[in-house]
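Every protein chain of the complex appears in place save one, which is left out.
Up next is chain A:
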Amino acid sequence: MKGRVAPAVFLGIPTLFLAALFVLPLLSMLVLSVWRTENYHIIRDVSFHNYAVLATEGAYMTFLMRSLVMATAVSAICTLIAWPVAYGITLYGGRYKLLFTLAFAVPFLTGEVLRIIALQGLLGPLGLLNGVLLALGAAPLRVIMYTNVASAIGLVYLYLPIVVTVIYLSLLNFDQRLIDAATIFGASPARAFFEITWPLNLFGTLIGFALCFIPCLSATLAPRFLGGPNGTLYGMAMAQQFGESGTWALGAAMGVVLFAVSVLLVVVAARLVDLRRTGFTGFGRG
């Protein structure tokens, strides 16, 4: 009996969890997206009006494109920074490896709003950075004052710890002695990196990238406090539908579109990457 109960419990609980907290809300969003909202009331007329609005009003497409570019750039920057940081920790962290990694996550001890506001104080027109520049008689850096660049800095700051942690965990699982083997067989250190280290940690890197990319797509706080007038991102616009404007049905449609885009990107990524080529052995012995 034990043989049947254990898998039922271990696989059943996550299944229930996903069904109750992910699939159901998603379905409700799907339903809501084909209804209408008028004067803060939900009207149950089935139509694709909301989707038509999203497709025809240029602003939403602009927000989506801007968000895609933003998320790609932020994830790429995070990955570029996280790799040497995580690699350095695994190589030289010694017995303090875990401590270093955890220290990187210390900003998480404060709320997201607080961190973004603090960053505003650093980057804004009267912020610390420009304040110092002005005091030194230099011109202030306009590029970080309520711009998309400021948003990007904020998002990198928010998600870098996640990317570092994921890549660190990947590297922790990576057998460094494979590099010994590669160099013995004639690979220079750089060659060994691209032949062995990079492909064997590509899976972890992609997960880190995705865990930064997806929340960036729906980011609301960073663009709102740092992005300025031209910094509206898709997620921020979506949040507004549920808040100020009270157009929940349109917001739901935006959410569905966002989900579809995310799924599409994951599928494309999965198509492009051959997991075997990343040393992924989760298929079991075949």
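Simple rule for what comes next: a contact is a pair of C-beta atoms (placed from the backbone, for glycine too) under 8 Å apart; a residue touches a chain by one contact, two chains touch by 3 or more; residues count from 1.
We take it that contacts and distances are computed from a predicted model.
Student: Of the candidate names "Fe-S cluster assembly ATPase SufC", "ABC transporter ATP-binding protein", "NADH-quinone oxidoreductase subunit D" or "Rod shape-determining protein MreD", which one corresponds to the UniProt protein name of the undepicted chain?
Tutor: "ABC transporter ATP-binding protein"
Student: Quick one: say which of A:30, A:53, A:129 or A:187 touches the chain that got left out.
Tutor: Residue touching the chain left out of view: A:187.
Student: If the hidden chain were put back, which of A:44, A:142 or A:276 would touch it?
Tutor: Missing-chain contact among the listed residues: A:276.
Student: Tell me which stretches of chain A touch the chain missing from the display.
Tutor: 175, 177-178, 180-189, 191, 195-196, 199-200, 276-279, 281, 285-286
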